[in-house]
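Only a single protein chain was left out; the remaining protein chains are all shown in position.
Labels run A and B following the written order; every chain starts at residue 1.
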Amino acid sequence: MSETAHTARNADHNPSWLYRNRQSIAPWLFLTPGLIFFAFYVIIPVFQSFYISTFDWNGLGDMSELGAQVGLANYVELMDDRKFHTSLINNVKWLVLYLLAIPAGLFISLFLNQTVKGIRLYKSLFFFPFVISQVVVGLVFTWFYDPKFGLLNVALGWFGIDSINVLGDPTLATYGVILAGLWPQTAYCMILYLTGLNAVDPEQVEAARLDGAKGVRMLWHVIIPQLKPATFIAFVVTIIGALRSFDLISIMTNGGPFGSTRVLSFYMFEKSLGEYGLRMGYGAAIAVVLFLIMLVFIVYFLWSMYQEERGR
Amino acid sequence: MRSIIKASAVALGLASVSATALFADAHSQLTGDLIIFSDMSNPAPRAVMEGMVERFGELHPDLNIELTVIDREAYKTQIRNFLTANTPDVANWYAANRMRPYVDAGLFEDISDLWAEPEMEALASTRGAMTINGAQWGVPYTYYQWGVYYRADIFAELGLSEPSTWAEELANCQAIVDSGRACYTIGTKFLWTAGGWFDYLNLRTNGYDFHMQLTSGEIPWTDERVLATFANWRTLVDMGAFVDDHQTYSWQEALPFMVNGDAAAYLMGNFAVAPLREAGLTDDQLDFYQFVEITPGIPLAEDAPTDTFHIPAGAANKDAAREFLRFVVSPENQTIINSGDGLGQLPVNAGASVDDDKFLNQGFEMLSTNSPGGVAQFFDRDASAEMAAAAMEGFQEFMVFPENLDDILERLEETRINMQ
Partner (left out) sequence: MFPTPVEKTSRTWQLTYQSLLPVALFLWLMPLIAVMVFSIKPDSDFSGGNYWGWPSSFEGFTNYGKVFFESQMPRYLLNSVFITVPTVIGAVALSCMTGFALGIYKFRANLWIFFMFVAGNFVPFQILMVPVRDLTVDMGLYNTKTGLVLFHIAFQTGFCTLFMRNFIRALPFELIEAARVEGIAEWRIFWYVVLPLMKPAIAALSVLIFTFIWNDYFWAVVLTQGAESQPVTAGITSFNAQYRAAYHLMSAGSIVAALPPVAMFFLMQKHFIAGLTLGAVK
């Protein structure tokens, strides 16, 4: 440290422009590498996708040479595309049902928020599904649902119920995939709430107890308001998770049966890079729609963060 | 396929002599790297591919050959990536319309010069399937018959014999269903298996020319003749001819139904024989018959998909690649790779010999003498990619919910019109 101070004192005698403005230059120097990476791989591509979505291009060869500018034709075609409609509806199902992870996570965290012996290990094991890749979760649940030997149907058999082919039934398949997705997502929400519960003010709880609050009333009026930060984060990650659903669908149903489990993210991939899909422009148009849906939430998240920043 | 027989006498001598001469000639010259991407990822084909590279390498010791084998399903989506970047010198693909997007985008090398060489005469039967815009874009290395593989022991138990007419087929199936089994196993999760059923019902109901017109988008899906095909299909679906829950299984996952005797037959390509044998079915239990006639008088036509090798336009070592293609199509090589302990399929070169295998003999016999209507590639190779995807999804839906047919056909028709 003394050496540092020495150098600095020397600099004081001869303050260069750089030195005088160090406080305004330094942040940019620190930001540059990150910004370059982020701009090239994230920011610019978003706009490029908008541009590509106005082309009819099969992804082979150079777009400006072999593609054709078609304006909004891809979007017009989307309007009448029934596969696109199915995907949109499924996205809504995902968004709504995936949010069940929040109350489910809260429930489990309340169940586990104790101090009995070995509870730490229980908490870890309950959290376990979140750490596993979605690919493996998908495989695990595919076998779980298998109409021939799946555990689900074995269990239904004990109750004398006929086996159901969850992933083969177009009315059930999407719900089957969402349930598989809820498994790790619930674990995620659970851990958020466990942390949140840790920070609940014990005095307030005691005070409420003295006032006679118990059980659900206590939970609703005293606990949940204090869990608001945890709920906000759980909401953010769950919404993003719902709109990013791709791995599970690709592994469990490959979009089928007859396209009933497609969502926008999967349909986009299918159209542009799938086995029979060679339409980059059309795929990009689907991606743009998905992006715009996400944008609604992004704006909301940022607005919430902005409010909090100002409140500081 | 009759041309195979015709051409064979001439080609046999010619091809082997000149091929040998060519090898000797090129022997000393080939150097550098030869990068090969292959989709032959199942165990047996993989061994064949590796063996082929090894033998080619022995002929050209100065050539450094790098083989990359990619999962067969994944390969179908990845080909467009490596054709534009990270380009190999040789790549596997399929014949007919399935290669059109890459040809149109200029990503495959025009190898008409290779096809002009005299020894290619022995491959004349597949020239058409390799030709787009008047030029040839690849060479075939194997093809295989489709047809009905069935459990002979179950047929014997029920007192059934191989059918040859639609009525017999239906009667057999009824007897099988009555015995508590499904007539046919199938796994439609990846859709193309349903395409096989449509192809055969359509080829038999309406004939080869209709198949070609339909797949090339010239005929509306609401055409009466299409409806007739589906009506025949529906008869089977309504009988309970197919195994339940087929939409959840891949074709491999559908094999156990046949092995366990829950289903009596499988409409499939000859590649199904190897896993069926592996699973324990003996040649006494397993037999084959040609798909039956439906509309009397329509010449029988078959699906016989041809698998191919191509040179990407961006290949670095095109001389070596061409030499490899010559090696691939040579009768000696085609005999080796298609033998029973290799691919267990049919060689394309008329000068190659068909391995003495029960199913290969039957297939070769069928394709060369009893397929007067013509030989189609396969639904998803004859139709354009987008049409194939939409149609095969519709076929799968039809097999589960036949009552949705009108709606399905309306959608397919929309797709067809949009593409024009």
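In the analysis below, contacts are C-beta pairs under 8 Å (C-beta built on N, C-alpha and C of every residue); 3 or more make two chains touch, one makes a residue touch a chain.
Keep in mind that what you see is a predicted model, and the values were worked out from it rather than measured.
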Applying the definition given at the start, please give the residues of chain A touching the unseen chain. 1, 4-5, 7-9, 11-12, 22-24, 26-28, 30-31, 33-35, 37-38, 40-46, 48-49, 52, 59, 110-111, 113-116, 119, 122, 124-129, 131-136, 139-141, 143-144, 149, 151, 154, 183, 188, 191-192, 195-200, 202, 205, 218-219, 222-223, 229-230, 233, 240, 243-244, 246-247, 250-251, 264-265, 268-269, 272-273, 280, 283-284, 286-288, 290-291, 294, 297-298, 301-302, 305-306, 309
To test your reading of the contact rule: which positions on chain B touch the chain that is missing from view? 41-43, 68, 70-74, 78, 81-82, 84-86, 250, 252-253, 255-256, 259, 279
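Note that only the chains that are shown with their structure count from here on.
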So in the complex, the part of chain B that touches chain A is made up of which residues? 73, 76-77, 80, 83-84, 101-102, 105-107, 189-191, 244-245, 247-248, 380, 385-386, 388-389, 393-394, 396-397, 400, 411, 414, 418
Note: in the complex, chain A contacts chain B through residues 58-61, 66, 77, 80, 82, 146-148, 165, 167-168, 170, 254, 256-259, 273-279
